[in-house]
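All protein chains but one are shown at their positions in the complex.
The block that comes next holds chain A.
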Amino acid sequence: MTALATLPLEVKEIIAQLLDKKALCSCVRVSRTFHALFLPFLWQNIRLNNSHKRDPSQGSVALAAHASLVTDLVVIGPLPEEYYTISYPHLKTLKIESFSYPPDLTLLHVALVRANPMVQDLTLYKTPSKPTNEFWEVIENEWIRPRSLDVVSHVVEPGQSDAFWRACSRFETLSIISDDIPFFPTGYKDSSTPSQQQQPPVDVFPHIERLTLNFHPVGHGARPDHVDWIRRCPRLVYLAWNLVGRRSPVKRLAAELKNATWPVLSSLRLEQSMHTDRDLSDLVSRLPYLRILQFSQSTFGPLSFAALKAHPQMRSLHTLSVLSCPGFTGSMAQAVLEQCPVLDTFAAPYISVHDVAQEGSQPWACVHSLRFLTVYVTCGPQSTIKSRQKMFDQLGLLSNIIHLDLGAHRLFQLPLQVRSQLTTYESTLSLKLSSDNGGLANFVGLTQLRHFSFKQTPQSLGMKEVHWVLDHWTHLSKIVGQFTNTGIPFSRLLDLFLQNGISFHE
């Protein structure tokens, strides 16, 4: 018996997961043992699209024969009708896409969801035909344990939204990116809009824990205030809301938080709303827990930062994203790095060498937890070799970092007066190996690094630095920045990186 056959099953599964479909197709023909072992891995992820190279009817026969092995399915229509009625007993994720209209696939999509009530994770991606009431009714009544719903583009036929809302109440995770999220009738008698006087189709959404809303209404009609149904999600933990230039929802969110509407909310992502630093600080201070805060390109500034510092849960912060927030300073960045021991992801506009090196500054508490860091390092005119070394030392301790972005390109999103204070050109850390501080050599401990960027920072790196990168960062898969001193053409440098499995961009 071959040694390969004697490996324990869990080890064989690790190997099978590493193989592409071509290799799996060869494996199932090798022997009976190989066939039994590798067949499930060949069929577990299937992507159906309408550009068939082989006879479509043969496909549906093969698919039906192996239906019990399929766990993840992507259907890109239009496809022949028989594909929509196959039932996959162990299907967990289903993604429905379609790029052409006509034909109207609504009825076929109803058949598809009816045939597969065991699906947990459903994605509707840019389907031109609108799901009907019947579609959502199947999910509401026939699906066994729905878990997540992800809709990009059309949600439902106008005027047929009750079943949609009732279907939503069955999910734990909901993400809607659409320009036609239907009105949610609130039953308030004094409301001016007739549709809002109907009884709500759902009193409470008892399962929703994660909610992502990205609503781009077309035209200038009345915009429904979604807080009216979001407040009916008592188990909400994570809320991501693209507010598209409106301020009032933020104030309403703060009011609801004051009423303890969401007792376990810990994570907020708000983009593009017209809120103020004070509005945001109200939100931060009222969050019952703190885990993820994503407020890039917002007015997050001194007031919000003060609320963060004063929050009893600041030390449990896992993610803070304040990119291109003009009010977020380097000393705030230093404070976060010093005081958040489980911080995993941090994106801030800049940090100054002075912030790290000055009298009274503490070592970063998150050196072992931090995996994603995006920040521009500014040296400033008074930095010394010693103070720059302190910054290098601190960065060099990030033993688990996988994504490090020190690029300067986002600085242009900051207002001029902030930018000019950073004296952008001349003064970031030099990565050159022969420079006073040793440059890249300080990063020898970043052994898990996969993505490194020094985009648009003035460096003059050459082949020495290229070889250093290739020798030391063995898990690197992407590098962004200019190597201006290599003496070889860009295409050759590109090839050199590609040969080592690294994609290279300037």
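Convention: a residue touches a chain if its C-beta (ideal position, glycine included) is under 8 Å from a C-beta of that chain, and two chains touch if they have at least 3 such contacts; residues count from 1.
Please note the rule applied: contacts and distances are computed from a predicted model.
Per UniProt, the protein behind the absent chain is "E3 ubiquitin ligase complex SCF subunit"; the candidates were "V-type proton ATPase subunit", "E3 ubiquitin ligase complex SCF subunit", "Sterol regulatory element-binding protein cleavage-activating protein" or "Cytochrome c oxidase subunit 7A2-like, mitochondrial".
The residue from A:65, A:260, A:310 or A:488 that touches the chain not shown here is A:65. Touch with the hidden chain on the side of chain A covers residues 2-4, 6-8, 10-11, 14-15, 17-23, 25-32, 34-35, 39, 42-43, 46-48, 53-54, 58-59, 62-63, 65-66, 368, 371, 399-400, 402, 447-448, 450, 474-475, 477, 501.
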